[in-house]
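With one protein chain withheld, the remaining protein chains of the complex are depicted in position.
Right after this comes chain A.
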Amino acid sequence: MVVGKVTFTKLEREKLAEVLWLLNWISVMTGATLFGLGLFLKIEILKWQEVMSDQGILYVPHMLITTGLAACCINFLGGKICLDCADTNKFLRWKLVMMPYVICTFFFTSCVLVGALMCYSIRGQLEESLFLGLRSAMRFYKDTDTPGRCYLKRTLDLLQIQFHCCGNAGYRDWFHVQWISNRYLDMTSSAVVDRLRSNVEGKYLADGVPFSCCSTFSPRPCIQQQVSNRSAHFNFDRQSQQLNLWRRGCRQALLEHYTGIMQSIGLTVLLIWLFELLVLTGVRYLQTAMENVLRLGDPDSESDGWILENSLAETARSNFNIIKNLGKCYQTDNDPNINVPTPAVEQEVPSQLRPEGSLTSGTPQVQNL
């Protein structure tokens, strides 16, 4: 049973070709948009890649970039093809290319959908990556003399200043790491030695935070040392304590930032995908209508266009058989153990294969008419 059959007159075919030409050009621009969105996302991720432990999240912008480029190329070609389809003579030039073109468009449209879905599904991986990345960044905060880590202090400070956050989950994370390098600690002082001895690993831990945790909304000058000890500072009440440092954790802040960006990008990509689907459907109708015209022989006659010649199940089955037979094409045809199709089935099989014509002997059939 034919899926989505529509009859086209000559005029309607020409109209369809023209409309598709225009839509293909718009698709080139949406492809460029896709490319731009991918590039933007990549730059945003690379800005803070030092606080992410794994770069797996870069798959998303790379997917968008390649799909965008593919969209531009395929739709550019498609525009040329559709323009030529208005004229039956010119269509003959593109006849063999039409089927691969439709298949390519189908695949790349599904890639667009995958790209959009990835934007929404990457959140879990991102959170994990940020948790581990921030933890190691905080641990290496003090290592400004170690090559490869010397800019982590600066990155982390700028991150905390820009995103109004402190630590991984909160400011208390800084109490568990030594963020002051031993180079700046007076090892002869008894206070320092006491602190170093007070924990198993011999780290200098204090209830202090770096200056970048200071909140600009605080009405009093920032208190960075002895943050949790209210009696150490004059008039340090609960409200002052609340406003003193940034309360949010940087993991949460970055997660929200990237999730926001990716949700907007994902929505745009979904809309682009719907548009591409529309273009794909139109091209499919045009392709089948033009091929049927050629089969009927009269360029001015009406022809049918469809999405699938047989039902979805039969098409899937026949495609599966093609793929199986592709593997067998190098075996000899005279092997009696191979299931040789009867003449009746032989008649049926080419007609099933004709819409996917470029892979099999569709062309000679048409020429015989």
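In the analysis below, contacts are C-beta pairs under 8 Å (C-beta built on N, C-alpha and C of every residue); 3 or more make two chains touch, one makes a residue touch a chain; residues count from 1.
In this section, contacts and distances are computed from a predicted model.
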item: Chain left out of the displayed complex - its UniProt protein name, from "Peripherin-2", "Glutathione S-transferase", "Queuine tRNA-ribosyltransferase catalytic subunit 1" or "Vacuolar protein sorting-associated protein 33A"; value: "Peripherin-2"
item: Candidates A:124, A:221 or A:297 - the one touching the absent chain; value: A:221
item: Options A:2, A:58, A:77 or A:180, residue touching the unrepresented chain; value: A:180
item: Residues from chain A at the interface with the omitted partner, ascending; value: 144-145, 150, 153-154, 157-158, 161, 179-181, 183-186, 189, 210-212, 214, 216-217, 219-222, 224, 233-235
